[in-house]
Each structure stands twice: as C-alpha cells, then as structure tokens.
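A single protein chain has been omitted; all remaining protein chains appear in their positions.
As written, the chain order gives the labels A, B and C, with residue 1 at the start of each chain.
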Amino acid sequence: MPAVGTELVQDVAHLAHVEVRTPRMADTLEFLTAVFGLQESHRTGSSVYLRAWGDYYHHTLKVTEAATAGVEHVAWRAVSPPALERRVTALQQWGCGRGWLEGDTGHGPAYQFVDPAGHLMEIFYEVEWHEPRAAMRTRLRNQPHKRPIGGIGTRRIDHVNLLASDVTANRRFLEDCLGFRLREHIVHGEREIGAWLSVTPLVHDIAYMRDTSGADGRFHHLAYWVDDAGDLIRAADMLMEAGIRIEAGPAKHAITNGLFLYLYEPGGNRLELFTGGYLIFPPDWEPVTWTEDDRDVRVWWGGELPDSFFTYGTPAVEPVKAKNR
Amino acid sequence: MPAVGTELVQDVAHLAHVEVRTPRMADTLEFLTAVFGLQESHRTGSSVYLRAWGDYYHHTLKVTEAATAGVEHVAWRAVSPPALERRVTALQQWGCGRGWLEGDTGHGPAYQFVDPAGHLMEIFYEVEWHEPRAAMRTRLRNQPHKRPIGGIGTRRIDHVNLLASDVTANRRFLEDCLGFRLREHIVHGEREIGAWLSVTPLVHDIAYMRDTSGADGRFHHLAYWVDDAGDLIRAADMLMEAGIRIEAGPAKHAITNGLFLYLYEPGGNRLELFTGGYLIFPPDWEPVTWTEDDRDVRVWWGGELPDSFFTYGTPAVEPVKAKNR
Amino acid sequence: MPAVGTELVQDVAHLAHVEVRTPRMADTLEFLTAVFGLQESHRTGSSVYLRAWGDYYHHTLKVTEAATAGVEHVAWRAVSPPALERRVTALQQWGCGRGWLEGDTGHGPAYQFVDPAGHLMEIFYEVEWHEPRAAMRTRLRNQPHKRPIGGIGTRRIDHVNLLASDVTANRRFLEDCLGFRLREHIVHGEREIGAWLSVTPLVHDIAYMRDTSGADGRFHHLAYWVDDAGDLIRAADMLMEAGIRIEAGPAKHAITNGLFLYLYEPGGNRLELFTGGYLIFPPDWEPVTWTEDDRDVRVWWGGELPDSFFTYGTPAVEPVKAKNR
Partner (left out) sequence: MPAVGTELVQDVAHLAHVEVRTPRMADTLEFLTAVFGLQESHRTGSSVYLRAWGDYYHHTLKVTEAATAGVEHVAWRAVSPPALERRVTALQQWGCGRGWLEGDTGHGPAYQFVDPAGHLMEIFYEVEWHEPRAAMRTRLRNQPHKRPIGGIGTRRIDHVNLLASDVTANRRFLEDCLGFRLREHIVHGEREIGAWLSVTPLVHDIAYMRDTSGADGRFHHLAYWVDDAGDLIRAADMLMEAGIRIEAGPAKHAITNGLFLYLYEPGGNRLELFTGGYLIFPPDWEPVTWTEDDRDVRVWWGGELPDSFFTYGTPAVEPVKAKNR
C-alpha cells in the first residue's frame, strides 16, 4: 500500500479507459454506436475513440483493429503529478515497467507497465476533458453531455475484468504496487480463483478471474454502468432485436451485489451492462471471502451462468473444462 | 347501452386512431419520429400516418397540416360488421350521423358522426394490419414490430381526452349511443366536470373534461402507453434535453390511478405518456365519483397540476380562469 | 363460441378465484401473508380465503389443507345472470356438468363442471365485493384497499395454468363451451403442447400445457400481477432472503410477452409473479402459433427454463423425461 510518511494515500484515482482489439472493426463500431450507446470522439489510423454520455473525459474506450479480439491496454489516472511519480518509481522497483509513452489523443504522458499475467497497463495524470459540440451541451452543468435519445442508456465506464492463470499474484501486484484494496474474493480450498479490487468506493474498478485454459493475459469483459435495473431490461429487449448474443442476465451476482447483463460485441469481446452493486466507504473494510459453500447462491437470482462465462475470454483459445468455478 | 335481444353486447371494440392538426407539420413530425418514438407508415398530401412499435394496425395517429392545432377526428373500430351496422343505425336515430366515408389509407368504409361538443368521430370495421419491413420483423410472433433501439419507449395508443362545455351530455351520448361505460367522474355540486369512459377493461378509452373557455369541440390530449414508470422518468430526461416543454409529471393521478407525463408537441397539441392505471373486469362496475372533497389528493403525488392543464386546449382560446377543477 | 341470435357475446367475464390444496397449511399461509403479500379475508374449517390489495372481490385464492398439493377448483364469473344460465345449459349439453353448489363464502350459487383433463371448475354471477376495515380504506376511490407498506407488491390475480395430457381437447372445450378465445399456442409437428386463452383482453386468463407424466388434472401455477419489472427484482431479493426457492426468473417469455418469476410456496405449489404481457383489443385476433423453430427464443431473455418447469406439477408424480418442450 502506498505511503507518504506514515500515512497511506490513494495515488491511483480511477479507471480512465480501456483499449480493446477487434477483428471486425466496422461491425464493432456499428454496434457500439448504434446499439450500445457510445459516441465516437475521434478516429485515427486503425483506432476509434469512444465514450458514454456520462463519461467526463475525451474517451473511455479505444477500439483498435487487429487480427484477434482482446484487450490492448488498461489505463489508470493518477490523483496528481507527484502521485504519478510515486507509482512510476514503485513500478520500476517492481520490475514491470515498460517506459514512458508520449501520450495519446485525449491524455498526456503515460507510463506503461504489465501485470504478472501480461496485460499491458498505463498510468497518467494529464487528461483531456470532453467538450461537447453545441447541440449536445446540456443545461445540467454537472453533466458532460446531453443524454441521447437513442441507444441503450449506457452512462459511464465502470470496471474491467481480466483473466489470469494466477489470480493471487495479480491482485497482490495491484495491492502492493498500485494501492488497490481487495474488496471480495473467491477462495476454493487454498486457491484464490477470483478477486475484486478498487481504489474508489466502487466494489471493483478491476477484477481478476482464474483462466483455466493455460493461456494468460486474456480479457474477460469491460463493463459500462446503466442507471437501474429497468435499463438492463430494456437493453435486453433491444439487444435481442439487434441480433446480439446475450450470454447471461439480466440477473444478480452475489459477489459485488451487482445486476448484470453480459453480451458479445460483433468482434467477439464480452461486454457487460452493470448497475446496482454497493459502495464501500469504511476505511477498514475487511475483504469478503466466498468459498465453495456459496456456490448455490453465487448468482443470487436470474439463472446459472453458462459454461462459456468460465471458459471464454479473448483472444479465444480451445476451451478447457472449467474445474474451479 | 346496446342490446341484442335481452342481452347487452359490446359493439365498439376499441380506440383505433386519432387525427390531429398541426400548424407546424415539419417540426411536429420531427418530434414525433425522432423523440416521441413513433414511426411513419404512410404520407399523402398534407397528412402523415404514424404508429408506435406495439400498435397492430397501419396507424394510430394521423397528422394533418392545418392553420391551427386541434383534433380532426377520433376513430373507433367496431367488433364486427353487424356491430358496425347496429351502431350506424343508433347514430342515425340519435341524429348526429354525417354519413359514410369511403375509407382512408389503413381502413375501410367509416361512418362519420359528431359528439354533442362537435368533435368529429368515425367508426369502421375493416382495417389494415401493420406489415413491418423485413428488417423490423421481430421473432416475437405476438408483436407487430421490433422494439426500436432507444427513444422514448412509446408502445401503443392508449386513450384520447376531449374538452366539452357540457361533460354530461357527451358522456351520455357515448353511453347511450355507443355502449361506453362510465368508469369514473368528477362531480362538483350538481355539475359533472370530468368523465372517464371505456368499452375495454382499460379505465378509459376516452375522457371528457369541462371546457370553461366557452369554446366547444376542443382537444385536451392524446395518450400513448409506455411500459412502466421507469420509461416515464427516462422520457422526462430525454424531453428536457430535446427542449420539449413538459407541462406536468412524471406524477400519479388519483383518477384512473395512472402515472402521467404531459408535454406539448411543437404544433401546440398536448400529448401524454401514460402507464399504470388499472383494469376493470367486473361486469357490474359502479362508476367512481370524485367530489370537491378529493381535491387535495387528485394528484396522488408528484406536485400540483398547473393552471394550463385546466385552461389550455387546442385550438387555443383566450384562457378564462378555471373555476371548477 | 357463444352466440345470441347471430351475434357472438362474452358470457364469461373473468377469472374470479382459484382454490389450491396444501399439505403444509401453516407454512403456506405464513408465506402467503408475510412474504407473498396476500391478506386473509376469512377462515373456516380447513380453508383460508385470501386476496391481494388490488383485488376487488372477497377473495381470489382459497387455500385448503389436504394430503397433497394441487388445484381444487378454478372459478369464473359470468357477465350476467342470463349469461350464467346460457353457460350452464351449454355445459350440461356438453355433458361435463356436476351440478349446482349453493355458494361459498364470498360468492353466490355456482355451477360446477370439469374440463376434459379433470380439473374441477365453477361459474357464478353473484359475488361479494371486498370491504376493507376502516384503517385500510384508501382515499383512492377506485382502489379496493390501501397498498400495504412493503412486501412483494402482489396486486391482483392474473391467470391460472393447468397441465393436461391432451392440450387440444381442453382448449377446444374452453372455446366451444365457454367462449374463450385462443390467443397463442405452441404446436410441435401435429401436436399442440401449450395453449393460452382468454375472455378478457389479457393475453391469457388460463393456459394449458402438456403433461408428459401420464397423469391428468394437475396444476402448473397460479399467477399474481405486480406493477412492473422493478417489483419482480425486489421480489427476487425478498424471496431469496426468505429462503423461498425461485424456480426461474426474473426473465421474459416470448409467449405472452410476459415478465415472470416462478417460485414454490412451502406446500409445493408453483406460483408466478407476472407483469408486462400485452393486451389484445382487436376482435379478429389470429392465434399466434409457435413452433419448434422458436425454441431458441422461447425465453426471450433471462436464462433457460429448468427441466422442472416442464415436468413438475402438483400433485407431484414421478417425473418422466419431457420430450416436447
């Protein structure tokens, strides 16, 4: 946990954006803008930058054309320039640093690093705030953009979920090197098979789930927030009519207390529409441990999660039968 | 009440469509299709035919360009050809018949008549069912059209509300000549100032409210159904961002038990988004009478109705201070 | 279809109540009143009469102690005394009449009969309307009772679903002898395996589904209406905390377009919380036919229905593997 003098401090502010790869750029974009409700901020070469109507920055999703689906990088914003420096030093000491990136559309210099599972991440401080065009400027001075008439009511980025062959190694990296706090985890016997962590009061900004395929560095899903359960239900109707495969939900997880709907975008990446959950304000929150005994209530209601939820990630690999859900 | 032998029968099936006039055709249509969620079925001369995604017929709204806003006609479907004949005979005997219309896009021969307040109405049996184009055909075999992505979730026509200087005369006409049943009414002293009637189990297919302006034959509003209160709330956000004036709501009426949102379309006509209410299945329902004593709960919750609700109708006239709300 | 002269008429008004048997009377009642949200109207001998807050009559559910769970009878209200007479004559001619019952708490003389599957039914006209005690009288003059504070928002009886070895025989009986209209059905090859019928604009007042167990006269479920999807979600949370087994849902059927949640009351009978659906106003509605091709969308979203949904009914029998879902 980061410290200044004798005091713990929060150096990582929040999840800033995620870059995903798609082998079907046109279809992915058509889906994201016409159905999922994101808006295009910028386009350059093989990448398109997108945001939801309630996101305050230039973008929260970057989509890049590639041979296979998956996550290209996960970006965190630091709380201040000194906080950024402190985290860079820590990452360098840990030995996982990759060096500075000059910046990208929408943000300033970013320090790149990899988690133990091999997912590329970056951290930066300077960021470009969203400037809506005149017609989309709202009289709600606290909101960055008019709520659109069309699309699912996707409001803001919420969290990212990554697959890792060793969950514990990855969550310890986030705790020790970046100051994340473990909020909940699943432990089967001695093995931690899922961990939910955050730097904010959200129950998770990021989660790791165990990849039983033998691969590492894969992507499970990126979640956007909708305002309530009614939005999930409306979204389910709209997704069905758009011919999009809903993998599971609307339903409720016991873990995170979240209401969820999982779907596959045309490029093959899993996305989540998420609402509910709970906020963690106590500074001395004890991580919640779920065990094999909780299996029957892990989906609190709404049907069981299908096998694909435990085996499918991007890029796809030959599925191996999941043993430790 | 219509009778066959000694038995009461239902000859009028339901509200089929309403034709409204607008002095701002382009703006009205833009609003109805881009915000309010209706779809264009057909266009001819100065009229455009529209329907909501859950309406089964060719159209439920006809919009016609005119010098002033208001209602052009209200159309009812008969339950059968003999039922149509019986009603035509009754209307002729009553002396309010205007004769047969050959038909219109979307339906067959219609018999025209006027209510005591002078609103033009028609009744027909033959109707054209909606045929969606291939891309909008849904796998939900019981639904006429795919639910659109986004937009206010306007699902189907619900009811029409007309202004009349003499509420009692008009509701008696509907009861005696067309077999409507009085469901609820407001009586202040000796005077009936509002009446809600239906031929279906809906608490109202039509309502009359007292016009205190001295005018007659004016239009109060046309209501479309949305699926739940969450839709009203989302609609309120979208309407505000679209610059549409919300007159009242989301809130709840005691009368009809309905959740409502009233707005003005750009042509000046009042529209309602409606949900909730209740269904009346008992054949011997006693009309509910509201009196002056109920004034404090007439809006069950959600703020008071503004004066305009009691004085404004289309076409607009110089408002006279309402005395009998 | 009933006729008076040359005209079709509706003689059956609506579903009035259902009597179910329970082998665990105390637990069933505790659940129904403390969790499910019904209120006790009356108690006599081995039976208790219950209603939801929005039911207008004395009761909509009668629970009777018995050795096994199941349905004891299904009661319909006629639209008028002559309508009742006409139906009794038709039932006698059909040969399924059982004779007159003097009445029961809450209603007058009832004519008893059995459907081809052996379910006992009755039809009556005279009924006792609910009279709330003073503290539960609402200022909403159109509502029979105050909405209770909290609880699952169970509002009114909606429909009943019965199992039958021969679906077609039973639905034809309802059509020909009682004037029900077929709204939707599932036909696999030549065999009708489910039929949804109504006398009201509700998409179903009653359904028959094929019993593949070899038994006949069994009960699938009784459904109560809640106002919206949010109620289903709240109910799911409450049922889980009350230790009640949710069989399926909250989710959405393609058939009936209904949002559902199925649960088992402690006596073993399946109950449904239902909302959504759609209303059928056209007098010439063509029954919707679902085939084997629709299997993948039969649950529109929310997970698959478990095997128990297709095999379990009350009284329970040795399940036989379902072949024709």
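Heads up, the rule we're going with is that a residue touches a chain if its C-beta (ideal position, glycine included) is under 8 Å from a C-beta of that chain, and two chains touch if they have at least 3 such contacts.
For clarity, every value in this text was computed on a predicted model and none was experimentally measured.
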Legend entry - Touch criterion as defined above, residue of B:169, B:297 or B:317 at the omitted chain: B:297
Inset, instruction - Touching the absent chain in the whole complex: find that residue among C:230, C:249, C:277 or C:303. - result: C:230
Legend entry - Selected from A:17, A:51 or A:77 as touching the chain missing from the view: A:77
Legend entry - Of C:242, C:297 or C:317, the residue in touch with the unshown chain: C:242
Inset, instruction - Using the touch rule from the top, list residues of chain A that touch the missing partner. - result: 4-10, 13-14, 54, 56-57, 77, 79-80, 82-83, 127, 139-143, 183-184, 200-203, 227-230, 254-257, 276, 278-279, 281-283, 288-290, 294, 297, 300
Legend entry - Residues of chain C in contact with the chain not shown: 34-35, 138-139, 146-153, 228, 230-231, 234, 237-238, 240-242
Inset, instruction - Extract the touching residues of chain B with respect to the undisplayed chain. - result: 228-230, 233, 236-237, 239-240, 246, 248-252, 259, 297, 300-304
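The definition used in the following text is that only the chains that are shown with their structure count from here on.
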Legend entry - Pair of chains ranked first by number of touching C-beta pairs: B-C
Inset, instruction - Take the average of all CA coordinates in chain A, do the same for chain B, and state the distance between these two points in whole angstrom. - result: 47
Inset, instruction - Give, as an integer number of Å, the spacing between the C-alpha centres of chain C and chain B. - result: 32
Inset, instruction - Would you mind listing the residues of chain C that make contact with two or more other chains? - result: 228-230, 297, 300
